[in-house]
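As you look at this complex, bear in mind that one protein chain is not there, while each of the others sits in place.
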Amino acid sequence: MNEMDEDLEIKKEYIQLIVDGKRLDGRGFEELRPIKIEAGVLKRADGSCYLEMGRNKVVAAVYGPREVHPRHMQEPSKAVVRYRYNMAPFSVEERKRPGPDRRSVEISKVSREAYEPVIMKELFPRSGIDIFVEVLQADAGTRTACLNAATVALVDAGIPMRGLITSVAVAKVDGVLVLDPMKEEDNHGEADVPFAFVIRNGRIESIALVQMDGKMTVEEMKKATEMAKKGAMEIYALQREAIMKKYAAVEIEEE
Amino acid sequence: MNEMDEDLEIKKEYIQLIVDGKRLDGRGFEELRPIKIEAGVLKRADGSCYLEMGRNKVVAAVYGPREVHPRHMQEPSKAVVRYRYNMAPFSVEERKRPGPDRRSVEISKVSREAYEPVIMKELFPRSGIDIFVEVLQADAGTRTACLNAATVALVDAGIPMRGLITSVAVAKVDGVLVLDPMKEEDNHGEADVPFAFVIRNGRIESIALVQMDGKMTVEEMKKATEMAKKGAMEIYALQREAIMKKYAAVEIEEE
Amino acid sequence: MNEMDEDLEIKKEYIQLIVDGKRLDGRGFEELRPIKIEAGVLKRADGSCYLEMGRNKVVAAVYGPREVHPRHMQEPSKAVVRYRYNMAPFSVEERKRPGPDRRSVEISKVSREAYEPVIMKELFPRSGIDIFVEVLQADAGTRTACLNAATVALVDAGIPMRGLITSVAVAKVDGVLVLDPMKEEDNHGEADVPFAFVIRNGRIESIALVQMDGKMTVEEMKKATEMAKKGAMEIYALQREAIMKKYAAVEIEEE
Amino acid sequence: MSEEILMDIKKDYVLSKLRDGERIDGRRLDEIRPIEIETNLISKAEGSALVRLGDTQVIVGVKMQPGEPFPDVPDRGVIITNAELVPLASPTFEAGPPDETSIELARVVDRGIRESEAVDLTKLCIEEGEKVWMIFIDIHALDDDGNLIDASALAAISALLNTTVPAERFGLGDDFPLPVRNLPVAITSLIVGERYLIDPTRDEMSVGNRIITITSDKDNNIVAMQKSGSYLLSEQKFYELIDVSVEKAKEVRELLKEI
Amino acid sequence: MSEEILMDIKKDYVLSKLRDGERIDGRRLDEIRPIEIETNLISKAEGSALVRLGDTQVIVGVKMQPGEPFPDVPDRGVIITNAELVPLASPTFEAGPPDETSIELARVVDRGIRESEAVDLTKLCIEEGEKVWMIFIDIHALDDDGNLIDASALAAISALLNTTVPAERFGLGDDFPLPVRNLPVAITSLIVGERYLIDPTRDEMSVGNRIITITSDKDNNIVAMQKSGSYLLSEQKFYELIDVSVEKAKEVRELLKEI
Partner (left out) sequence: MSEEILMDIKKDYVLSKLRDGERIDGRRLDEIRPIEIETNLISKAEGSALVRLGDTQVIVGVKMQPGEPFPDVPDRGVIITNAELVPLASPTFEAGPPDETSIELARVVDRGIRESEAVDLTKLCIEEGEKVWMIFIDIHALDDDGNLIDASALAAISALLNTTVPAERFGLGDDFPLPVRNLPVAITSLIVGERYLIDPTRDEMSVGNRIITITSDKDNNIVAMQKSGSYLLSEQKFYELIDVSVEKAKEVRELLKEI
């Protein structure tokens, strides 16, 4: 059935996720998974990025500003931003049928809506800016990993932005809030809240994306937001570093 | 399989449908099911109608005359009429997969062809007149119920017509002809003949739709037509009443 | 699953295909199946052909040069050639779902690419030349049968060409090469190599199509090519004959 | 000359002839074009027939295989009718999923066969509620010179008459002929003003796609009807058409008896 | 007058009123339109509800049938939520497969029901690992005058409250009421500059599609959230919206208790 072909996010049986005050992978509650970012990994794209966030492996590519086809999709006074989130069939435990499912359509929509107010679309009338992200391996938090990669790819492509987007989730597991949940915490946890923030002049200015499913009190939600902000600042530093490294490499090459 | 995803009209086992000269729901042979019609039930549509005919519950909406997209579908000298018959997934016993199947494509076609010669298309060159009907609950005769609702919605939308369309079916069950068959009579009967007539100046002028499946002699078919005409005149009175009531309500409001 | 809906070419169990130096149907190794060709079998098409090659039965139709829709598909300096290979649902043992599968998409592509350099496309800017082939009964070698029929239909339609295309396959069965394999030889054989040649001034000029699956040594492949060339010349004679017959018939009619 | 202008010229010609009570191909108003039926062309199919109705050509293949019955009729075979209007058959047909025309065609043909109970489906039960024979009737248009409906309906019943149930291939006993017990025949008329033309050609259809198909069976019962096209039909003409269609069907049915 | 100009005029009007802290229909900024809930309209469905939220109308039907459980939760029923934005409901909706708007709508409604554990799925196991009850929640928009999300979420939980599991029809014992144990309520706000409008109408949406939906349950837990639309949200406003949404949900929940 059409309406079923998706990665249903099912609440599974209870598993103890916090043992002796530590998470299953030994991380502290406010600790990110290891992150690896490399800018400029693809030749054909105008900007690109490879990113690992824990066991997630994603690639982002940016094409544009370029012509928009078909023409009636053009906007006379600004660029059209597209965002396509896609999972490779082999990226998950059970092979995923190729092509968009309802989950990826939704993620693509909210991710695009996060970038639209940040990209200086008015500089490129009638143009298109395309952001493509491919999940090669998935392990919870793929949408946040992809948003982080997309930001680096956009900078790599030289797309002017009002700020940088940095994304991380907070989960509630065994009654406590934890930063950047991995697969087990996402599957067996009580709540998951992915955030994306706009960072400008080195500080968080606003929320570009927020979704949530699970159960949290109002107070927990506010605490989760604070926790996510701290995590985002750490990721932001790594995004900057990857960009710098690329530019440095280019400069060395150019000398 | 694509070609199977439809409500197959299957002849089921024999059930006695006429008991002591009466139909299973107590109706006489030439008696319609109870009908309820309300015009102007939707805000967004230009015209609308809610109609019950026995256990059938349908809503019709009319949009137009309005612009036609894409442009190459426009006709330079007249309006383009569209008709979309659709069943809600929960309208039938076994949940129906959303979207058009072969049965609804055919019903949409013959229904549109019934209205095309009646709507004064030549008054609205390059425009579109869209008739949308939704079956919320189905109980045999949905196409006739929808046609009756569409007529009221068209009048409510102020679309000029050469006459009004009124629709009713005749079935053959246990060897006799009955007007406006319900589900049991349709499923277990010997024949079903849906008609739509054009009524003008209070009398039936012509046949706008006729289909048939089952088995009938030539004489029975002629008798069925006469029976349908009588039924149609009764429905026509109710359609007029619903329209009058709406106008009266409007006039009262406007005073 | 979408990616499975196709006629998978599976290697089946071993069956002895050469008995006493003869093929199962009594043919010699370099002998074609009986071929029957009739030109001009359809009224509506601009050119047409019915062709039997063994138990294969195919019809080809050519429409054009004609207008191309939608317009953006037009090419300003030459005709657009389309080729659609399609199998009737009843043409194979197990009923085939209507519509294109991956196999027919590939066959359509390589067949179109065989005709594109042969048809004088530059004579018909902005036009379309459509070649449609329908397999009514399939028995190995349908793509070669269709190419042979398409050539006759193109001539029948009066489309100017640089040469005629003639197609035949060579298979390897029980270690020997055989011309024009039938179903059993294709299913249980070791290799299958369909060729299409361009014939001009009565001799083979070049290869317009070649595909291969199976296992062959380099030497066998060269020998297979020679064998195919000889078979193609025989088919070419029959194609000419069918065309002549049609013209003769036309002339007689016109007298 | 553009297709549109050509159609207008044809239309004028058809109408001017008709004013004198004549058809452009010289037929009487109620005359059906010559019919040829060839059966058993497709040995890979369980049954097949090619029908030529004038220059219109349709081939129908019947394939059968065991499958699940519908839950409400657990002891009966299943008929599935499908029509492909492949672009080979007409310059106006396009490749792609079935459009409303091909869906209507398949459904009108299907109704004639189903409602006349042409196939005795009760003989096609293999195991009640579990397994029955599925009959796939595939209509494949080859050349559309008008009135594909009647040609398709005729090819369908001809192919069924010619069908052998492939029981052996599925390890279900001996093959046996498909039990066909009725002979539905569809007659389509084109309505032109006060007149109607039986079995219209494509050139005649240029006056407007205003047709009605009336299918009747061996006992002269009406078993299916379909008014198709944007027009209004007077009751009087409707009655006339019923009478004449049932009469003409008898003529055509004689051909079926020879199969 | 073109649709675009009309939208601009509406937008100006909405904004000018808002400068005085007023809404064009006279509501307070945090006031929800009048709500009517009608249940049990569709006797063919296992549960159904029509919700009128001002002039917005949505009908939800619930169908149930036995099916296979997901392998990782072999003992639980399955919920499948689907939304059709049929072209009857708005001049901007088009026929065709679900687009991103209807997919998002279905998923946001689904999350509220799923995450609040509104239905006790453990009570819907028929045979562990083999057969469980499938719940199809079909959202059918009838009239989109703004905020289809809240209307749909309300119609969905209302229909579930009204659902009878049709065990008898499938030979699985006596029918029983669907075990519903929580009452999620979605509250959607439109962000306009420094202000927000709860339960926006379509005319109000002319200022830009910048909304956030916050769903909370009977214990005032947040169970689902969705920021939707191209805009940036300040942290301060986010916190305010959480507080007010949970409060407003309480009001709406009172209506559900009457079903």
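A, B, C, D and E are the chain letters, set down in written order, and residue numbers restart from 1 in every chain.
What we mean here is this: contacts are C-beta pairs under 8 Å (C-beta built on N, C-alpha and C of every residue); 3 or more make two chains touch, one makes a residue touch a chain.
The shown structure was predicted, so the numbers you read here are calculated from the model rather than taken from an experiment.
S.K.: For the chain omitted from this view, which of the shown chains does it touch?
M.R.: Per the contact definition above, the missing chain touches A, C.
S.K.: Touch as defined at the start, partner being the missing chain; which of C:Ala88, C:Val155, C:Val198 or C:Ala242 qualifies?
M.R.: The single option touching the absent chain is C:Val198.
S.K.: Of A:Ala61, A:Val178, A:Ala208 or A:Ala228, which residue touches the hidden chain?
M.R.: Result: among the candidates, A:Ala61 touches the missing chain.
S.K.: Would you write out the residues of subunit A that touch the absent chain, in ascending order?
M.R.: Within subunit A, the residues touching the omitted chain are 42-45, 55, 57, 59-61, 63, 66, 84, 86, 88-95, 98-100, 130, 132-134, 136-139.
S.K.: List every residue of subunit C that touches the chain not included in the displayed model.
M.R.: 1-4, 8, 10-13, 102-103, 105-106, 108-110, 112-113, 116-118, 191, 193, 198, 204-218, 221-222, 225, 229
Definition applied: only the chains that are shown with their structure count from here on.
S.K.: Most remote chain relative to subunit A, going by C-alpha centroids?
M.R.: Taking each chain's C-alpha mean as its centre, the farthest from subunit A is D.
S.K.: Measuring from the mean C-alpha position of subunit C to the mean C-alpha position of subunit E, what distance in angstrom results?
M.R.: Roughly 57 Å separates the two chain centres.
S.K.: Can you list every residue of subunit E that touches 2 or more other chains, as numbers and ranges?
M.R.: Touching at least two other chains: 82, 97-98.
S.K.: Two or more other chains touching the same residue: where does that happen in subunit B?
M.R.: Within subunit B, the residues that touch at least two other chains are 1-3, 98.
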